[in-house]
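All protein chains of the complex are present and in place, except for one that has been dropped.
So, chain A:
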Amino acid sequence: MKRVPLPLAPEDPNAKRWWRSLGEHAGSPEFKESLPAEFPPGAALPPEGEGRRQFLTVMGASAAIATLAGCRRPEEHIMPYTRRPEEVVEGNPLYFATTFPFQGTAYGLLVESHEGRPTKVEGNPQHPESLGTTTLWSQAFILDLYDPDRTNSPRNKGQTKTWAEASDFLRAEGERLKAQQGKGLVVLTESHRSPSLAAQLRALREALPQAKVVRYEPFSSDNAHEGERLAFGRPLSMSLDLAKAKTIVTLDADVLSSDGSTVRQARGFVAGRDVDKGVEPNRLYVIESHLSTTGGSADHRLRIQSRQVPAFAFALAAELGKLGVDLGAGVAAAAEPKGQGLSEKAKRFVVAIAKELAGNRGRGVVVAGRKQPAEVHAVAHLINQALDAIGEGKPVRFHAAFDEDRDGPTVLTDLAASIGKNEVETLLILGGNPVFNAPADARFAEAIGKVRTSIHLSTVIDETSEKTTWHLNRTHLLEAWGDARSVDGTQSIVQPLIAPLFDGKSELEVLEMLLGGNRSGYDMVRATALGKAADAEKGWRKALHDGVWAGSASPVEAVTPAPDAVVKALGAFKGVSMDGLEVTFRPDDHAYDGRFANNAWLQELPDPSVKQTWGNAAGLSFSTANKLGVKDGDVITVSGAGGSITIPVAIMPGQADDSISLTFGQGRRAALRVAHKVGVDTGPIRQSAGFDVASGFSAQRTGGFVQAARTQEHFSMEGRPVAREGSYEEFKKDPTFAKKEAPRPELFNLWTSPVVDQGHAWGMAIDLNACLGCSACVTACQAENNTPVVGPDGVTRSREMHWLRIDRYYDGSPDEPETISQPMLCQHCESAPCEQVCPVAATTHSPEGLNDMAYNRCIGTRYCANNCPFKVRRFNYFHYNKDHDEFRKLQFNPEVTVRSRGVMEKCTFCVQRINRAKIEAKRDGKTRVEDGKIATACQAACPTQAITFGDLNDPKSAVSERAASARGYKLLEDINVKPRITYLARIRNRNPELEGA
């Protein structure tokens, strides 16, 4: 870190003047000139933004926060470690519970903090939405805290302002608006489930009754809520317990990765197919247009255009009706005419699924996706109701909705319209980036220019902040107080881990200023929360410590279906036209809706299907691409909906024909150093009508070509037994089928093997039946192990540094392939080929079976990587860690070396975690580390607990048990490398009735 000299006290003219040299004594101009040479330019000034002192302040403040479980000290105090804050031991990380509200729910987290620096996110085991694990988004959002593009002050028309000025302005504006009852004020928030924000907005509505409060989310759940309104008369919150379902049908719903409470759903799904525990596996039918993570895990997948999914849903309802399932008066009959036009294959699916659902009442569930219209949701609800799948202890449960506000695209078109009518004087935008992500027909960028006073609270100067009159710098989630309720109503606190690094304010605090109050975010959150607890202070402390308010989940609501409304809606249902090509929009695999576009980890995280990084593409099926005469990488123009975009093509396995799958969130125009010009903005063809699924598009080749940055180029296993799988039938016949797929000859060692039956023998088991390919582990590994990012150019040259990668293989035709994902990392071979070829012994075997890397010893011959049959070794071709600013460095895990240029690196089995556990065991007088004390970063992050790590010498350890599974196999046993990782073969539960479909 750059050293900043202490600022000198102002000179006292009467004081004695000590001099350091004759030159100084003489005060000659030459001497003064020579000073900067000794202290280089800038050395006398604090560095831009925050420097060491600020950092120390922050650290001290965070140390104060560290004691929060007990009490919260004023943030202003710096705690000198001469009087050490309670709990803080330098070098020992502390964990604080906080919450990450995302995708319409909230994930409870435990954030690791090293001397006040949040470095790593883990899941909160007590939180029902996290269950101790995370999604890839929760893993990656911590990097945004240290985003160097974050602004450090408010700005008014491009001029830097202080918060005092901004606060004065907000208060004056509030006073002015109060005088007119809030007329002309619109507050636009992101979708949220924060009771405190809701309370604050309620207060605003009271104080300024004529103000409008609206909410917008580029990927909203309006369709789902409308569906609930249709089926049950009111919007609700749905939570799924897929463990209770034996037949799961998803209608364009990516339930395992982006629709709903993904961790809980994925966990339930996997629990329902744990064949090693004797569970009869569930069967997942996925009906979708784009191969999603859920589709990749399907037992049967039907690729069908998203606009045809409603017909499929209705046909399914009709078929169920025929089988005697009572969906409610007239529903099946009303659905039947709307369920026409399906392909033969789709019809086979309808018949087979209906038969299975009807025969498994109470154990089947149909889930409609966010993209699908309300009618599909409603029909799915009615089916679930008729199948007795709704209620306490059933696969589907409904809780009270957080509120009834809509947050879909019409919110912004309406807002733009009222701006056009000069009804908006002041527009306060709390977060979000509507100028970028509004529907194209809202013309929001133009509209916002007409508002006299527009205020945008944002962490960076994004497209919206560029247009508004005021930009207010926002806190990161880890810097401010807040709260959130998850889908089932569980309330948890967003607890800051660090004082605002860039002096930002949260939306609660900004509203407070507008309302003329003086409460801090902490006061507000506490006030909201304390209303509910009997023993207030104790409950608050416990909630802070645990991360959740115990028992705050809403009760399960009883629902009564309203078939009449559904019948009526079905009668009027039109759906999307079948003209031209279909276009579907989904959140970008890297940037989500654009909010993570500046996050280098996510940009470099390969998407699950074609492993693209740094950008997006138009997904076309192999057949459609042939029809259009385009190849992978060709640039096409997609026109329709009054606009057009040019975007490179990616041939997506399993994509529906005549359907273009687009992601929204890339192609940011704002001057952000990571996001700028990465990918293509698909916003110009995203209209409020057809916001998710649209029709009538055409595509033409432009003649251009873009080489996509992909981490995998070959998706066929070439018939090799790499990622092994079998049907449930095969498994029942011979559970050890996977072991027999490769020869296991008796082999001999050239030299004596090390003794491995004493002490610990670290090993891992990875269950391919549980792995969804979601990539949360990849991000977790990157965060834990300070893995560098190499950029699009580096990825194009196949130099990505991920220690853990998810290999994706396709089998069958490029149009309708079967899919399997396999996490691939250092196998810690007992007879490691890499070790024997290193000329300087930089990679050696530990007595506990780890394949260690001594970075300091490595000279970088790369021979080890050449000789690694798994190709998991990663070489620092450049000094990827050279140009980090001071903020980025704060994220680094101090327990892991930040590698320099020219050295090899690879998975260490999180050796730092192993050693910490060993130290603790030794301290506690134990001879061995107990099972379960160590979780590698990938294991801890995995939502489905596909990864188990531990001591193979302990026969009772979880890893020994998993590795002993009949499905277990090791890779490349025939070349005698003896991997320490056991893979458990995937089981596909095929429906015999869909044989050959």
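What we mean here is this: a contact is a pair of C-beta atoms (placed from the backbone, for glycine too) under 8 Å apart; a residue touches a chain by one contact, two chains touch by 3 or more; residues count from 1.
The rule we apply is simple: contacts and distances are computed from a predicted model.
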Name check vs UniProt for the chain missing from the figure, options "FMN reductase", "Cell division protein FtsX", "Molybdopterin oxidoreductase" or "Peptide/nickel transport system permease protein", returns "Molybdopterin oxidoreductase"
Of the listed residues A:314, A:809 or A:892, which contacts the missing chain in the full complex? A:809
Among listed residues A:471, A:739 or A:874, the absent chain is touched only by A:874
Name, in rising order, the residues on chain A that touch the hidden chain in the full complex. 712-718, 720, 722, 797-800, 805, 807-809, 822, 824, 833, 836-841, 857-863, 865-867, 869-871, 873-879, 901-904, 971-972, 975, 977
